[in-house]
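A single structure is presented below for examination.
Yeah, one chain of the complex is gone here, protein chain that is, but the others are all in their spots.
Chain nomenclature is as follows: A, B and C, assigned in order of appearance, with residue numbering initiated at 1 for each chain independently.
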Amino acid sequence: MFFKHVYEPGLAQASYILGCQATAEAIVIDPRRDIDVYLEIAETEGLTIRSVAETHIHADFLSGSRELAAATGAEMLLSDEGGPDWQYRFAHIGLHDRDEFWVGNLKFEVLHTPGHTPEHISFLLSDTAAGEYPVMLFSGDFVFVGDIGRPDLLEKAAGLLNTKEPGARQMFQSLKRFTVLPDYVQVWPGHGAGSACGKALGAVPSSTVGYERLLNWALQIEDEALFVQELLTGQPEPPTYFAMMKKLNKEGPEIVGGIPYPARLSLTRFQKLLQDGVRLVDTRDKFAFAGGHIPGSLNIQDNGDFSTWAGWMLDYKEPFMLVAGEGRIEDLTKALIRIGLDNVIGYIPDLNNWSMAGHELEILEQLSAHELFERLAQAEVYIVDVRNQSEYDESHIPGAIKIQAGQLPDHIADLPIGKPVVVHCLSGDRSSVAASYLQSQGHKHVINLTGGIRCWWEADYPLERAEKREQVIA
Amino acid sequence: MFFKHVYEPGLAQASYILGCQATAEAIVIDPRRDIDVYLEIAETEGLTIRSVAETHIHADFLSGSRELAAATGAEMLLSDEGGPDWQYRFAHIGLHDRDEFWVGNLKFEVLHTPGHTPEHISFLLSDTAAGEYPVMLFSGDFVFVGDIGRPDLLEKAAGLLNTKEPGARQMFQSLKRFTVLPDYVQVWPGHGAGSACGKALGAVPSSTVGYERLLNWALQIEDEALFVQELLTGQPEPPTYFAMMKKLNKEGPEIVGGIPYPARLSLTRFQKLLQDGVRLVDTRDKFAFAGGHIPGSLNIQDNGDFSTWAGWMLDYKEPFMLVAGEGRIEDLTKALIRIGLDNVIGYIPDLNNWSMAGHELEILEQLSAHELFERLAQAEVYIVDVRNQSEYDESHIPGAIKIQAGQLPDHIADLPIGKPVVVHCLSGDRSSVAASYLQSQGHKHVINLTGGIRCWWEADYPLERAEKREQVIA
Amino acid sequence: MFFKHVYEPGLAQASYILGCQATAEAIVIDPRRDIDVYLEIAETEGLTIRSVAETHIHADFLSGSRELAAATGAEMLLSDEGGPDWQYRFAHIGLHDRDEFWVGNLKFEVLHTPGHTPEHISFLLSDTAAGEYPVMLFSGDFVFVGDIGRPDLLEKAAGLLNTKEPGARQMFQSLKRFTVLPDYVQVWPGHGAGSACGKALGAVPSSTVGYERLLNWALQIEDEALFVQELLTGQPEPPTYFAMMKKLNKEGPEIVGGIPYPARLSLTRFQKLLQDGVRLVDTRDKFAFAGGHIPGSLNIQDNGDFSTWAGWMLDYKEPFMLVAGEGRIEDLTKALIRIGLDNVIGYIPDLNNWSMAGHELEILEQLSAHELFERLAQAEVYIVDVRNQSEYDESHIPGAIKIQAGQLPDHIADLPIGKPVVVHCLSGDRSSVAASYLQSQGHKHVINLTGGIRCWWEADYPLERAEKREQVIA
Partner (left out) sequence: MFFKHVYEPGLAQASYILGCQATAEAIVIDPRRDIDVYLEIAETEGLTIRSVAETHIHADFLSGSRELAAATGAEMLLSDEGGPDWQYRFAHIGLHDRDEFWVGNLKFEVLHTPGHTPEHISFLLSDTAAGEYPVMLFSGDFVFVGDIGRPDLLEKAAGLLNTKEPGARQMFQSLKRFTVLPDYVQVWPGHGAGSACGKALGAVPSSTVGYERLLNWALQIEDEALFVQELLTGQPEPPTYFAMMKKLNKEGPEIVGGIPYPARLSLTRFQKLLQDGVRLVDTRDKFAFAGGHIPGSLNIQDNGDFSTWAGWMLDYKEPFMLVAGEGRIEDLTKALIRIGLDNVIGYIPDLNNWSMAGHELEILEQLSAHELFERLAQAEVYIVDVRNQSEYDESHIPGAIKIQAGQLPDHIADLPIGKPVVVHCLSGDRSSVAASYLQSQGHKHVINLTGGIRCWWEADYPLERAEKREQVIA
């Protein structure tokens, strides 16, 4: 048996490629959309990808199943559980609870494990060449390392009302099927630490049934009501793009057939596009952006959270351009393709030519914690905290208005006016997205607290706690 | 807890880096000698490497513990078990059975698990931030996925007589300590499939105690004598360089302090070195080598077995040169450094300049299975099978003399003379090493069966089995 | 004034980009079809390409004028001289003798200089910002460094009968316009050493009018008849693809709009295409090819002559595949695009997967000069010399049949049968193309003299001279 864990850190997303060496056949579970990684592994190992399977309709990335099937002719094995609202809308082989399928000597048993989503299934694998014992469970967003999938995404991100409590109760039942599996079975989930699909995911890629039974918080609660309450508390805000992902993954993502890398734009063409109002995403770091950027551009830094913030801030239907170094175009385009942002029409590698053509750059003012403290004391500025609810609740700067960064586009009218607005988060990255967004919308006086609340803490300035929540907008 | 499995496929060697995020400290277990991989992970994750540990004195690669300690100031945690002959000869912190050491919140318990080697220890890890239960066993060459470590290396490779049976018995006892561990504990071994340190290693990187208890062949045998016999049967020939590795790892490998990549040689300098008798290793593929090579050069192809064959065929004390493309120098140098072959003094990227300077290239004659069959029928050639004993035993070409490829240097005098020698293995790679070696030693008429015995099989020519073993030389 | 000489060594082809810094405008003269090189220079220098000009309808590469005009909106300045048969068949600005055009402060004067072709023009540049004196002549294929353009291409390559002598006479007249230019004018021609567009081109990129007047052989002959005779003697055979280039360049090459790099083929797809009879071009070196290749493949080595041999041997209408390393695909595709071979449908990086799938490779037998001598003495083989006429005339192996490598496809029926054929050239490269072609056409016993006649010379074996030409086929 061949096995490889393929991890995409930007979305904390795990997929798996498994092969039977006896028949040279392979299966990919939960593929991402930039599928070259699977094709290369298969080619190197001398395996042919015959099957693609999904644990559920993903909300946080665009599935690569159709892409992979188109490239290889593989069959698509997808859940037909979950009722009429949760059926894939394109041709596939439907799976039901207790179905079995084989890839060479590898036997996969289907377990319907709803909770995160109604159609969610898990795969229990036995390597029959070794013996008739289960070796691994591919648990998708059902059981993570140290956590379980959240049942509230549909409600929060897709606006499906009254689904999160029934989901939590389904999850309670599904976990009973998990705990009866043998202790020794390895558990390989769909996400690692940092995903918005759970709240306490560990940084270790896999676990075992026995270890999770002992230590996973969700398996320690015997009372259903208590379980439901715990599960629904403190979940991070899901990105708004999740709703679109759900929809596209159900209907079938468009097949790209090879990644179309954007071209470098000549200065002439770039200026034309800028005049035409094409959105510009500046991927340089927050300090470079603050030091000077093209007016109207949005700062989504080229780091691990690039996909997520692109998903929050960009419109799926509109074209956009990048400021990004030559060497980064491949990775960035893949990161965008992964969540369906296929509309990148070009890039410029830096701001030199634009600035040499005589344009002045726009600055994003920055403050230190000390300066902020003084200006707050003089009531010279407003402060907007763009972190998650749970972070805000734990402690925040007195008087800070709370609007989660990704929800700013919906609440820009709620911002106070008349004074400069200082935007902050934990360490200045999310607030650079938020501040650049406000600037791009014509807000006259925006300031970024580049060091974030972390510097405020270190300077030991006063804080408020959860009970003072009157300033929460979103 | 941070965890990363770092796998080097050339030697099928696994090392591990683990970190405690609360204290930002990390440990590396069984590091290889090209340590940049660990430094980069630590830098990216914001961890400081405070400790390095080894499960045992390795025989198949040069340990990177001293290199890593020199680069980071980390402490070295090494076994003091195993008796006076098996003590590390350089400064370290000695570990004994049942010792405990900590890296932040991570607790490591030492288990003395002799068998593969007398001083072998394993590490049982608990992530105390999560709870007081063991999560992983780092089993080194004690328990693999589906196999266990071999106790005969010392005798076969290092000439320590009468050590393999006592080792096998120690292993029998050590396994009793393994089977009492909880089923759910993950098992992360020191090797994967393809290593010469075991005979049936799986291609899956990890397992669990419970799964191994059910399926590992070694845990199914209750009778000690039977166990000893099984364990000592059918082990592949260990490379001769293993003895040197053992010695160097015990005494302390030299610290290189950054990898010294060899320079491209001008034609003038290359010719001078060639005249001076410096060994030339041609890393091109077997077909290119057969089509034309510089007389005297050795064909060690740039594939997954490069380190191993370099270890078999090259002398640790003598300098050598490479034929290798520019883009491959970094990887190849690392592959050599890993087993202590630090004497590469330069390379040429191809044979163009040498051949344009008017030198004719030497050809290595190749045969197809069909041609071999006909020439054997006419008794025109001898045939030498350079595979392992177990492969030869299973089936071989009638009349084939068996000398394992790596042992050819010691048995060149035993080769028959008077007729051309056809060298073969499974698929033509090992035999290209062997044939090029014979040519380089002045053997006049050597032929490579480039398709290997595989083509003989497909053509359904006659075969002999194990009982006919009179032709075995080495 | 900005000036850059852009040289493509594969076709020995020169193009030029010139700019006026005062107006930030640029012109490209004789662009090649992979135009990124011009776009990058213009972008770096802050220039906008406003004009593209050609000296004549090229025969040896596909013009990039339309490609560049499409990408930048530049105007195309092309010759309207030469009569009705030599008119470009697509929209352009027509140039006539003594026309002037400007790019910022740069003044270009058009000189009609027929001879190489009837419509040929040259451009005399003055940098009027510096003064009203001519600084450079862009002479295309009119005057080279040490040579002049050949007037026989149309007849030899395009089958336009009775054109070479009138062309030679036109050239005689055109040179009179060259010699009256001031001595100090720099001469920047369309080709350097190695092009098939002249016979004695120097390896220095530029010259001056005065120096050429003193030393260019063509400017030393005062008698027209003698001049015509000299000029038409000893010209190398032009590649057959020249006819197609002429045609396409006149009608207007297809615009590719970005280079479409071929994809790596999976083994399955590759085997399917091979079965379908798709031509395979193996770009590895001649020794590797001889050592083993996929039956039916053609050996066009990835060296400076790749474009030329691809042009000789491949069919413009048929798709083909490559064996070529990942890192070489970009350069090779550009080399193909340059001569209009746009039909590469994919590649495999090496022969490993194909050979691991159980296929035996085909060998191309090789001989040393010594072996050839002995086998010729026994009359065991025929010998075919695939060099140019002038090389053959100077000296050849006794009895050698002469068929220039590129003309083999038209003369395969003229080859002797009944004995093995040894193919040779100067040093084994052209003969590897030829031998692989013969093998691919089913010729049973072909041998390559890999060291070429060069080794025969060094061994001092007998030779014949020009007078013995009875064996010349093509």
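Odds and ends about this structure:
Going forward, contacts are C-beta pairs under 8 Å (C-beta built on N, C-alpha and C of every residue); 3 or more make two chains touch, one makes a residue touch a chain.
The structure presented is a predicted model; accordingly, all values stated were derived computationally and were not measured.
Touching the missing chain, out of C:N105, C:S206 or C:Q471, is residue C:S206. Across B:T128, B:N353, B:S390 or B:Q471, the residue that sits in touch with the chain not pictured is B:N353. Residue C:V185 is the one among C:L11, C:V185 or C:C455 that touches the chain not shown.
Interface note: of B:G258, B:G327 or B:G399, the residue touching the hidden chain in the full complex is B:G258.
Residues of chain B that touch the chain left out of the display are 39, 43, 46, 48, 72, 258, 263-264, 266-268, 353, 356. Chain C meets the missing chain through residues 1-3, 21, 130-131, 133, 135, 146, 182-186, 202-211, 213-215. One chain of the complex is left out; on chain A, the residues touching it are 284-293, 327, 350-352, 355-356, 358, 360-361, 363-364, 366, 368-369, 427, 450-451, 454-455, 458.
The criterion applied here is as follows: only the chains that are shown with their structure count from here on.
Here the CA centre of chain A is 53 Å from the CA centre of chain C. Counting partner chains per residue, chain C shows two or more touched chains at residues 356.
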